[in-house]
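A single protein chain has been removed from this complex, and every other one stays in its place.
Entry: subunit A
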Amino acid sequence: MSKNDAFAEAGKTAVLQNIHGTMEFLRKYPPFIQMENAHLAYLVEHCQLRFYAAGDSILKPEDGPVEHFFIVKQGRVHGERPHSARRGTETTFEITAGECFPLAALIGERATRTEHLAAEDTFCLLLGKEAFVRLFALSSPLRDFALRGVSSLLDQVNQQAQLRAAETLGAEYSLDTRLGELTLQTPVSCAPAMPLNEAVRLMHEQHVGSIVIVDPSDQPVGIFTLRDLRRVIAEGCSDLSRPIEQLMTQKPFHLPPEASAFDAAIAMTERHIAHVCVVEKKRLRAVVSERDLFSLQRVDLVHLASTIRHAPRLESLTALRSDIGLLVDRMLAHGASSTQITHIVTLLNDHTVCRVIELTLEDMGNPGIPFSWLCFGSEGRREQTLHTDQDNGILFEAADDAEAAAIRQRLLPLAAQINQHLAQCGFTLCKGNIMAGNPELCLSRSEWSRRFASFVREATPANLLGSSIYFDLRVVWGDEQGCAQLRSQLLEQIADNTLFQRMLAENALRHRPPVGRFRDFVVARKGAQKDTLDLKVEGLTPFVDGARLLALAHGVEASNTLERLRALMEAGVIETQDGAAYEEAYHFIQQTRMQQHQQQARLGQPYSNRVDPDSLNHLDRRILRESFRQAQRLQSSLALRYQL
């Protein structure tokens, strides 16, 4: 039978009830959903349907080169790999209805490296290799899917997210756009010797707010902006013919063309600058201004940050809170990633905290004692979402305990007032009183040091809980040196104390990811939380706890979960592949949580971290399940490492 006949024939059999029914079933899943009808019919009628009882081996390395393309019709299949460190095997992945395997081995014409076992009673459709090869040549959706494997799944999620964003705002760009791809004006530049008045005339003629001063090889040596002009005039400079190099800001901040618009926005917000040079191979390519980013995003991030930083009164800060909500809302709609958003929320929150402290100092009078404002928990990890409460403290230097007590008496009223002011700005007061106004959290460096040492020495449940909050610390306002010393002491103590590490590990296994052995998700059985699972406690916490433990035990100073994971990969503590999978999984759960918060805000509902997996679309649900499974893997690696 010629190829064309075969497909004409397939068209006819597609009317058979069982062929039709099986096609309908497959049409719910990628890549079948995109396949042509005749190709799908051809696939189905060349399939065998096979049953595997729970525990049966479906495919194993000893079977030799793979002869079939498998699609799970019903049930679950586990991939089992010999355990790297221990006898026995570990489950590396799970495949359920509509999913297929083993793509890499089939395309590579080799045996599978992983044994595939039926995790429960399972039916699979088996397509012979010959028919698969023929379809592979004909059907591009099948080919793309097979070649890209799981990554094509992630692509589809991203495409969906961007599609949704485009629907919401009709936006063409996202903050991910590379600076090199933005259509920016040719930069206005001049030589260092150009007189001030000529440089300003040039800016005026070109309608730009900045001029970049370059050397003969076109390398930027300085920048002069309208803001600088204001300063120069205000300082009473009367000689307008002075060379620009005497008045410019030296060594302007620059980014490569590969950097994203997001990077530029963050740099502006962090550094309080309005212009970023784009430099490629040491040559000036372009200048990105605040205004370019506004027109790109219509999201006033930089402006918002500087408004917060210069807010004249507490009331103005309070009013700005809703703008932060709006900004996050828009960024989510633009398809910004959860990492970008937590980063921005943290940044804006930091600005708000700093401004609140400054305003309170102005208000109550500066006691003239240097101190650092610490934050803990999610704020310390830079992982805040809109829904945030206070976890803070104060660190100061004192010669002895008596002096510490005296300083504390003077700082406490100020700290309590700052806590109250922060509450007015939307930072909910901490129920557990983890706040700087609490005498136990307004301490000198040696007091903090003793307190942390006792956490490590006496591993009571309360101390373990405390360490999971306090050990994610950083300075928001004030000198950072004291905190850095505190942290390095802490890392030394923990590195030496394996018993404490083991207790932390036990603690990190408290929250088990809700992926069951017999069903895909384990959801609450009854009550108001029926059929839901907790994205934060059951999904994110295992990653946060696991990364903290490994970071503390291996001298990693970072406090952010993703930064910790990256540092641990670099140090070789966790394998690069595992670490990358953890990152992706953490990221996806956080993203799902934020999208849910955004939706709740839109509907005027209170924020909740509980989600009904059945309410997610098929793809999201599948990836969420895989993400929870990664959390499970991280936990079992901890259990193994600490012999729990």
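As a convention for this text, contacts are C-beta pairs under 8 Å (C-beta built on N, C-alpha and C of every residue); 3 or more make two chains touch, one makes a residue touch a chain; residues count from 1.
In this section, contacts and distances are computed from a predicted model.
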Name per UniProt, for the chain absent here [options: "Diguanylate cyclase", "CbtA family protein", "DNA-directed DNA polymerase" or "AzlC family ABC transporter permease"]: "DNA-directed DNA polymerase"
Hidden partner chain, touching residue among A:24, A:215, A:258 or A:315: A:24
Hidden partner chain, residues of subunit A it touches: 13, 16-22, 24-25, 44-53, 56, 74, 121, 123, 125-126
